[in-house]
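One structure follows; several queries about it will come next.
Heads up, one of the protein chains got dropped from this complex, but the rest are sitting where they should.
A, B and C are the chain letters, set down in written order, and residue numbers restart from 1 in every chain.
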């Protein structure tokens, strides 16, 4: 093992862009002055405050523009989890008079599933539709769950693990026809593939800066004009009373810049990253036996390479890759705090062994052909070593 | 009016440290690499993740150290408002089986008062104790409100407007004697004056980075070990499940550094800032007739100068000061989004005219003797001009 | 930060016609410090025209700018013309006012009209 590579941070390879992304230098540059000089509170009645306020409002336009919304429909939050919690609790409570039934899916992020679980304890009726082997929802399943008391549908745009992109437009038509509010968790999607909330017919959309080469600690919830929502945090009048608390001004400025860059470069990035992805997928399939690509071959995020390696376990693969300076993720139970394998992998019907042997390589705009080549060099011997150690391996 | 001063950002004078503070250069420097190179997600199983995780845990120690807590008792949030909302909702719901009565005060920040209002609508019983003319709570009033169903007392440490510091130790003794959980909003206090949650006998304490020369977008809630609390955000297992969502790593790192610096320099800063404060108070009283210092002369934050100028209104004072490049705040109704004058000023029995004429100059470690002199030069003519315009002014 | 127009700031920093008229023909007072703003308008009338206007105002930037603009807009006008000046005119002339400050423009026009009515009442006697 080449420990030099591990030590040299410049040479470390980040194939874990689904967990977070490296900030774009231009984004950081844009933020800097709002830390150091223009540090005012946007609510304040002086130049420091005005500068901060203007910066927030200018960022709001850029963030809105990324998803085809108007600025007044964007509410800043602190993370994707907050956006999802605000959407679910906020919309459901605002709609309480109309009914108590919410439809979502089995492959949502925990920041959707866990609030729904809690809502269930509080008397809400929750239906989770299944997915097929590729992770795709059959929109008929949603239609079948609708009752008179259905007030909210929440379906994620693209799955953060297996990268499957749902058919939101079809779902929104169903929602509209039945007069149901439609929220989508776009944390894994916004900034990666084109999103237009108007064309998609969405009422609320969560997305986060750190997933699109922006800073951590800031995210947004799009709420369509005229849609009622109850706040979670109460306090000051920030964000029109829907999200109290002093604004994270530099974070918001960075989010704005990151959205602007993501929008401008979207097509180029998709082309570039998809090509890397396909090279990596093909390379692994050619070089390693007994592997399986999880997710969809057609409706797939550009950077998503989710592979199961038969006979071996994900955490040990990650550790060995890490010794080579390569960062990736896994849906193995051993890598989770709760020691449960990924609910997404269970939902697509992956066998427990294959779920244990899953690795997610998530690619981004900063990855290179050389990095993919290096992974393809390093990965086969690691798999070989671990398989030789495995009691269930049969050549 | 000298518009050169306004334009030159270096020469602008910031006397609004109660609204937010300028980041310390050392804090910014510490954060930088966690934006640009060590951008990993602390939950990830590789070096990027490990670096981020270690940074968060090292910051947690520093943050804990500022308030005399242990690291495992610190939970990171996104702002003071979130810490207060989490404390109130979280503690109250955890204690629901024991009773439904909460005691707080009339001068709390809106991020305490507004959640309490909402709790009232949801069946909780809320008592707000009054304050005296200096903004001080009579602890007897708290004692008198206690019933068998009292589960929680929430009293702010120092008031962000008039700077009055409450006698937390006395209150905590009462709480303890009656087996009641005691939360304090320390957003205006932590990093400014010494705080030791053990000595003070506090169970939960909110404080925020942006108030102590740290970054915006990060705050903390101290929760004493063994104290039950229900989370607001549900999702991942971050912060031991008490606050889901990917950690704002650079923000947390900056918060840690800011706490460390605040702790080291506390005594010096207090001495330095109190002297500036006293110079400013005496200067104003000497140079301007018909003014009143609000708050307490003894139990007062080192940087707080809260003055009412008779016959004139706060917003116009702020605007004229701003034209001179000086930033301050006011409790005037005209400066508030809701067009209500400060509830704190009403609570200390200030007449409506005097509340309208209030200005808060809040001083910090970056202010200088020269800046105070400049304010004392500029302020009297502004007051004179506005008084000459005022229909209620009598010489 | 209150987003005042340049025009508002210009009138706020250099208000026209500040002062009192000792032997005013009409005086209009409106508002009080409790609700935030207070304005007093003093007028001199000659040949049915507003020969002179002065004001004193306790209040925010908008209140002072509105007072100034009202005095400027009304000076030299006939009483009828002056009575037809609306809060909307004033807000418009000032390049707009922030939403939560629109009430200030009401006060300004009302105070002027009160002063004119005071004059007409006195004359009527």
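Heads up, the rule we're going with is that a residue touches a chain if its C-beta (ideal position, glycine included) is under 8 Å from a C-beta of that chain, and two chains touch if they have at least 3 such contacts.
Fair warning: this is a prediction, and the values are worked out from it, not measured in the lab.
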### Hidden partner chain, touching residue among B:46, B:109, B:257 or B:300
B:46
## Note on the structure
Given A:71, A:106, A:266 or A:334, the correct residue touching the omitted chain is A:334
### Task
Considering the whole complex rather than only what is displayed, give the residues of chain A touching the chain that is not shown.
1, 311-313, 315-316, 319-320, 323, 332-335, 337, 339, 341, 352-353, 356, 388-392
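Keep in mind that, in the parts below, only the chains that are shown with their structure count from here on.
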### Task
Would you identify the chain whose C-alpha centroid lies closest to the centroid of all protein C-alpha atoms displayed?
B
### Query
Just curious, how far off is chain C from chain B if you go by their C-alpha centres, in Å?
40
### Query
Of all residues in chain C, which are in touch with two or more distinct other chains?
2
## Note on the structure
Contacts with two or more other chains occur in chain A at residues 43-47, 49
